[in-house]
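Left out: one protein chain. Kept in place: all the others.
Chain naming follows the written order as A and B, and within any one chain the residues start at number 1.
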Amino acid sequence: MRLRVNGKEVEARPGALLLEVAEVPTLCHHPHTETRGLCRLCLVEADGRLVPACATEAREGMEVRTETEGLRTLRKTLLEWLALTTDLAQAPDLLALMERYGAEPERWGEVPRRRGREVLKDNPFYLRDYAKCVNCRRCVDACGDGIMGVYALTLEGRGLLAHPTTPLDRPLPETPCVFCGNCVQVCPTGALRPLSLEVG
Amino acid sequence: MGKPSLLPLLDERLPLTEEKVAEAARLAGVPLAQAWGVVRYYPRYRGLPQGRLLVDDPVARARGFAGLRAKADGTYPPLGLEALAPSYLRFTPKGRFVEWEGRLVPFAEFRLPFALGHGERLLPPEPVESLAQYRSLGGLKALEALQKGHLTPEALFQAVEEAGLLGRGGAAFPTHLKLRAVARGEPPRYLVVNADESEPGNFKDRFLLEHHPFLVLEGALLAAWAIGAERAYLYVREEFEAAIRGLEKAIGELEEAGLAPVPLEVFRSGGLYICGEETALLESMEGRRAEPRLKPPFPVERGLWGRPTLVQNVETLANLPLILREGPAAWRAREPKLFSLSGDVERPGLYELPLGTPLGEALRRAGGEPGELKAVLLGGAAGVFTRDWALPLRYREKLPLGAGALVAFGEGVDLWEVLLGLAHFFQEESCGKCFPCPLGTAVQVEMVKRRERNPSLVADLVATMKGSLCGLGQSAFWAYQSLLEVEGAA
Partner (left out) sequence: MMRTTCPYCGVGCQVEPEIQGNRILQVLAPDIPPNHGALCVKGRFGLDFPFSGKRLLYPMVRERKGAPLRRATWEEALDFAARRLLEVLGRRGPEALAVFPSAKTTNEEVYLAQKLARVLLGTNHVDHCARLCHSSSTAALNRSLGGASMTNPLEDIWKTDLFLVVGSNTTETHPVIGAMIKKRVRQGAQMIVVDPRYTGMAEASTLWLRVRPGTDLFLLNAIARFILEEGLWDRAYVEARTEGFAEWRASLEAYTLEEAERLTGVEKEKIALAARLYATTERAGAYWAMGVTQHTKGTATAQALVNLALLTGKVGKEGAGLNPLRGQNNVQGAGDMGALPDVLPGYWKVADQEAIRRFEALWATPLNPDPGLRMTEVYEAIPEVEAIYLIGEDPVTSEPHQDHLKAKLERLPFLIVQDILENETTPFADVVLPAASFLEKDGTFTNTDRRVQRVRLLLDPPGEVRPDWWITQELGRRLAQALGRPWKVYEGPEGIWEEIRQALPEMMGGINYPRLEREGVRWPCPSEEHPGEAVLFRERFNTPSGKARFFPVHFTSPAETPSEAYPLTLSTGRVLFHWHGGTLSRNSRLQEAYPELKVEVNPKDAQRLGLTDGEPVYVVSRRGRIRAKAWVTDRTPEGVVYAPFHFAEAPANRLTLDALDPISRIPEYKVSAVRLEKVD
């Protein structure tokens, strides 16, 4: 199967996601969780339509653009908004992307912060620091449908205030959590961190 | 249908305790995590505001919002009361009431005044309270034809196609295509009537449900039967308690008369704007947070519980009996559309007008004078401000018609105040699933507050929000963008 990416012809296996044939930034997508299409950083223009590369299959003859002016603006702006609302200090990939897209967050002036949220330390293994959480849901899915089927994490609230929490907001040891740390591994922003990383 | 749905189980247990949530989760066969995510999502499980509440709709925003707000303990999202605005509600431990003509009317008894309706084909000459009355007004013809074997699904599809019926919920998708697509799918198939009218400025579905339930049900049954649905659900905005009562009574009468070829069931909505988005709606029916799904697959392929599902707006279905009764050609000659008119016109209300009626004429029908108006908000919150009085009100025009809301603002109205209300509305109603929408709606509120007119900043907001997952985020900036255009033109 052949398609064109940014004017160049490329070969793709049937069923391949655009993500596999085009180089685009991603954030919420993870091969072992079922989260996809949320962060919109991987949006591309396919035959003139905006589609998430992580959730769209390549088709014969498709015309894909990954770096149009509009897409660059979208990524730059999204990254700026993330930086304004969320602590990205432990998200090196996002910081690199901000550099790449020339993000200048301050141009938006005052913007509400993600309500945050003191650091939660309620177990011997890892902490939850939701001031750093971009709400990509990879942790929720790793804990639930995606990998473990344990369902110790869910989401609280809506909109910008939404963030992961536990059933009944209980400390993790009082939930079905099995402390596999697969949520920690898939967290892209350091909102979930092993305590062993903390100094002291 | 897979398993018992979580939302009704939670509703039966209000007010909730942790034990009751756990019990509902167990009965629904879902993890406690899922139930908790649901409880922390929908307002009625999180806990509704109490006291005197101002309905925060665009009309209230236009009429000295701060003063109105000062007389209330809190606000409540638009409720289809724009033609009566400003309106106050009273939420107490005893129940929910509308303040109406100096009385507190319980939600279960409050219907939009019948006098608000102006039309003859979709709207009845009197409130329809019984099956016999509906029959006497010419109803049930199509349903009876079907029962006698005088109608085939294909004939119905054909008629709908010839009529050129487009979805009345706002997306204007050709109805026959959806009908046929679902009918082609593997059973079991479902019909879901989208009666979750929450778009500010719109009250047409509410009016139909409250005053003309049999018409809606006849349309639903025709569609459900034609697509071979195993069951038809009416997903009704949960605040429309009177409508729900009326529907349940009407369903009982239809079933008793043997006129329900497909089982009908009312499902109380999640009570959020996003629940009207068809996939978010399905998520809530399946007992999850009402968050839009990625499309494709579309509900016609994988809808409720993963089955082919027709999700169709109330008004769209209400047109099916009409098309079959009048014949597609006659129906098409004067395509009826319901318009919800409110704001600065003399006779706010629901107007049935042929599609294509110019905006100015529509306003004049309600006693509005375009020359005295600053602008009209067309479509609703997901709509645009315009002063294009010659604009024909029909689909696929240069401006989106939405579900047909027209909110008129007189010369004295500060449109930025109205816009701020809309911006707040979107911020409140953003589900938070994708990134551009919760971030963008929050940023937009700040921009509107400071009356930001910097074109490059607005353009970047627009470019980014266009990338949202669903229509909510993709349209949340329309009003902002259009206000700048109206200002520029003025």
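Going forward, a contact is a pair of C-beta atoms (placed from the backbone, for glycine too) under 8 Å apart; a residue touches a chain by one contact, two chains touch by 3 or more.
This is a predicted model, so every value here is computed, not measured.
Put simply, the missing chain touches A once the whole complex is considered. Per the touch definition above, the residue from A:4, A:32 or A:107 contacting the chain not shown is A:32. The chain that is not drawn here is touched, among residues A:45, A:145 or A:174, by A:145.
Not every partner is drawn; the one left out touches subunit A at residues 31-32, 123-126, 145, 147-150, 173, 178-182, 184-186, 194, 196-197.
Keep this in mind: only the chains that are shown with their structure count from here on.
One simple way to say how far apart two chains are is to compare their mean CA positions; for subunit A and subunit B this gives 32 Å. Looking at the complex, you find that subunit A touches subunit B at residues 27-28, 36-41, 43, 50, 52, 55, 70, 73-74, 76-78, 81-82, 85, 107-112, 134-135, 143-144, 151-162, 165-169, 175-176.
Listing the residues of subunit B that touch subunit A in their complex gives 18, 21, 31-37, 40-41, 272, 289, 294, 427-443, 446, 450, 457, 459-461, 463-464, 466-469.
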